[in-house]
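Right, one structure below, let's go through it.
Only one protein chain is missing; all other protein chains are in place.
Here the chain labels run A, B and C in written order, and each chain numbers its own residues starting at 1.
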Amino acid sequence: MWKSIRTDLAMEAREMAQEQKQGEIPGVRVENIMPAEDIVVTRVEVVSRLGEENIGKPVGNYITLEAPEIRNRNPEYEEQLKQQLAAEIRKLVQLNDDSVILVVGLGNWNVTPDAVGPKVVDKVLVTRHVFEFVPDQVDDRMRRICAVAPGVLGITGIETGEIVKGIVEKVKPDLVIAIDALASRKTERIGSTIQIADTGINPGSGIGNKRMGLNRETLGVPTLAIGVPTVVYAQTIGRDALEMLIKEFSGQADPHSKFYNMLQALDEQHLNSLVAEVLTEGLGDLVVTPKEVDLLIDDAAGIIADGINLAIHNGLSMEDVNRYLH
Amino acid sequence: MWKSIRTDLAMEAREMAQEQKQGEIPGVRVENIMPAEDIVVTRVEVVSRLGEENIGKPVGNYITLEAPEIRNRNPEYEEQLKQQLAAEIRKLVQLNDDSVILVVGLGNWNVTPDAVGPKVVDKVLVTRHVFEFVPDQVDDRMRRICAVAPGVLGITGIETGEIVKGIVEKVKPDLVIAIDALASRKTERIGSTIQIADTGINPGSGIGNKRMGLNRETLGVPTLAIGVPTVVYAQTIGRDALEMLIKEFSGQADPHSKFYNMLQALDEQHLNSLVAEVLTEGLGDLVVTPKEVDLLIDDAAGIIADGINLAIHNGLSMEDVNRYLH
Amino acid sequence: MWKSIRTDLAMEAREMAQEQKQGEIPGVRVENIMPAEDIVVTRVEVVSRLGEENIGKPVGNYITLEAPEIRNRNPEYEEQLKQQLAAEIRKLVQLNDDSVILVVGLGNWNVTPDAVGPKVVDKVLVTRHVFEFVPDQVDDRMRRICAVAPGVLGITGIETGEIVKGIVEKVKPDLVIAIDALASRKTERIGSTIQIADTGINPGSGIGNKRMGLNRETLGVPTLAIGVPTVVYAQTIGRDALEMLIKEFSGQADPHSKFYNMLQALDEQHLNSLVAEVLTEGLGDLVVTPKEVDLLIDDAAGIIADGINLAIHNGLSMEDVNRYLH
Partner (left out) sequence: MWKSIRTDLAMEAREMAQEQKQGEIPGVRVENIMPAEDIVVTRVEVVSRLGEENIGKPVGNYITLEAPEIRNRNPEYEEQLKQQLAAEIRKLVQLNDDSVILVVGLGNWNVTPDAVGPKVVDKVLVTRHVFEFVPDQVDDRMRRICAVAPGVLGITGIETGEIVKGIVEKVKPDLVIAIDALASRKTERIGSTIQIADTGINPGSGIGNKRMGLNRETLGVPTLAIGVPTVVYAQTIGRDALEMLIKEFSGQADPHSKFYNMLQALDEQHLNSLVAEVLTEGLGDLVVTPKEVDLLIDDAAGIIADGINLAIHNGLSMEDVNRYLH
């Protein structure tokens, strides 16, 4: 019933499918581990077209790291999380010493909750130019990373996909890593959950409106997507509030009563139109964020950038990364 | 029934009171005018303790300018709005040529929706030092304005009220104008509504948590508050969605049925606990904003600053203000 | 003698050549007009290889607008300047109604004096996506503009020229306009002088270190460069101080004395090494800027962006531009 709630997390899409079906979802495999205290890794694999239809995400691997303690900014915890993120990234990519990796920071740097991609680009240890222009300064453990933040359609007048494709054709990377801000259905995941997907970015995902995908089909190279939820759509909050109330009522009502039937008869469209009445349009997409979203996004961007730094540069420690970054 | 919804706008508080009472609110006078196309001015006067209790705002005047067209950034419309704002400010203050006015920009400049006060301070035409140090550069039409952005308790470790009082005792202004970000109950008012109140700032109002008021009692000088809604609490959205649903059901139900009675029996506390269940705590106060809130707040701060510039400097045009500002 | 002073302004290069030769510079034509009060337009044309050698700038047209009054922020003066800039741009380009124009904002947005290019990109009226996705919203007088800020080598790991070329091959513009921060030899030109050149950007010009040109040869389309001085190299200040002193001494000395000969014998290398002794290396290139450089650059970027808006969009007024920009 609640399929229309917007989420970019495969893990949440699967959960919602399961809530409805109340059982296993055909075509989707899921695995949970807890590699460290307060870090939960969920690996969702969409294995078939059937799975694709069931949860609305393309065939591929989706790994989610939930790290609620990120808000306490404990340095050791953050390092654990970065190492775990690096380990999960490495599982999804195949690189050799000469590989070139292009990091693409999607989103609009002028809009706080959409700025996570450009912020990651700022914090990645870019090295491709060092290999090219000052090869004697290259550390053996480094790989060639380059990074761009192409902006959004409204700023550039150009589809982001066109810009990225143009750059890919010049740079000829072996791997693209696209970073994006995501929408979750749960406010507690804002800034504290990271999703890695080997399916790239697909049209309509992310919190901006992407029209063109960034994936192996469109770019011609393997494309990893890494994202972090930065918003929950206000609609989702409204929908969740309604759902709660209906559950509450349904529990109290006599299942043979007219009232119970009325509750069951409330369909998706009806609920959506109730929510739409509350959330006036005209201001663009209304989103729910914590007031401290600026800070949460800075932190998440740092974690992702360092996860990439550790995953791609082959054996650099966080200390090495910090030294080279400055 | 819905009194717990958080709003800092007296106009909304009155509306909500009226929705319940379905009639005039004793102790509260209200007047509406439309001084220009797409600008609505609502003047709410709380005239007695009874009015105070009824709408939860202290005795005094609350003027609201609603300007939905602000989003289109039409320069003529913006100038009309600034002139109207200036006219309303002048109605609430009494100044002579030697008056000193202290503008206080409340809020946290690091948190976008709380930054409107500091942004106004940046855009006000400050002149007190010109009078003092280069009096020959004073334009006859200017009055003495000075301006501070004192920060918030979490940044300074000092109650904002203490800082402001310390500065007031040194500067001895004849009028304080305190600028603050507000919470509304309606998302369409974000960035497009301005409230002026001659009651100053009272504890608990504004989107940060103020513990101490800034008003004639605490500061010893007349204190005007000017604010603009920058957020709607996520709770409010949830509450509104529930309210819609209940109305919907009530309309369909037989007023003699058990179901109808059940709906009427849903009390405030019950609804609040439903909302609390949906909106997970732990991220601080969740707020709903449009993604473009950065831009809306910049615009609103410009309007307020120029409204003050036109109201206080006695006869400067917008052109004069722009020339002097740089 | 003073050829090593770094300037990106053809006008200054010509002046310096003339100071040495004390006469006309072969291969270089120059023309001065004053189209409005306090606006001086200098058109330098390098007509031959000889001219190229004499002033160190490639064959082509270089138009400089000097507008010292820009600092007073008089709105009418600014509008005159924008209109004049637009007129000069139109002289150097040939467009038809279907032309696509790509604005490229060069430089590093994290380094204030290098950020003028990205700032112009932010202020240009981008329309290409409107033509493509919502053609009914197109104003007849608009042309297709798109805009990118590709970053700098140290941030992206990719030569800026590669990125731009990749994008040019996708977008296929009819004209590229590249915006860059320049070095001048005179501090009073910072933020108040604009140069337009139909030679594009050539390696080594601009205040960052560009290795690859952006011009008709490298990009395959006509390329206009627009720049504004944001720094004077500290070296230049040192050199100028020395030059002053030597002139002073020379004026006082007996032209037959040993001393006079000693002064004349001071060659370029000797002076350079003196300057290098004073200006410690190791902090990167030291530059001289006014402390208010942030503000000057914002203003200059606004002027350039609107000059482009007026030149390219065929008949839009500044009012139209402002309305569409928001």
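Note that contacts are C-beta pairs under 8 Å (C-beta built on N, C-alpha and C of every residue); 3 or more make two chains touch, one makes a residue touch a chain.
Keep in mind it's a predicted model, so treat the numbers as computed, not measured.
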item	value
Chain not shown, its touching partners among those shown	A, B, C
Hidden-chain contact residue, picked from the options C:11, C:41 or C:237	C:237
Given C:29, C:73, C:90 or C:186, the one touching the chain that is not displayed	C:186
Among B:34, B:50 or B:155, the residue in touch with the chain that has been omitted	B:155
Positions on chain C contacted by the hidden chain, ascending	71, 110-114, 186-188, 190, 207, 231, 234, 237-242, 244-246, 248-249, 252-253, 257-259, 262, 274-275, 277-280, 282-292, 294-295
Residue ranges of chain A at the interface with the undisplayed chain	72-75, 319, 322-323, 326
Contacts of chain B with the absent chain, listed as residue ranges	121-122, 126-130, 144-151, 153-159, 162-163, 165-171
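The criterion applied here is as follows: only the chains that are shown with their structure count from here on.
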item	value
Chain whose average C-alpha position is farthest from chain C's own	B
Where chain B and chain C are represented by their mean Cα positions, the distance between them in whole Å	45
Distance from chain B to chain A - Cα centre to Cα centre, in angstrom	36
Multi-partner residues of chain A (each touching 2 or more other chains)	110
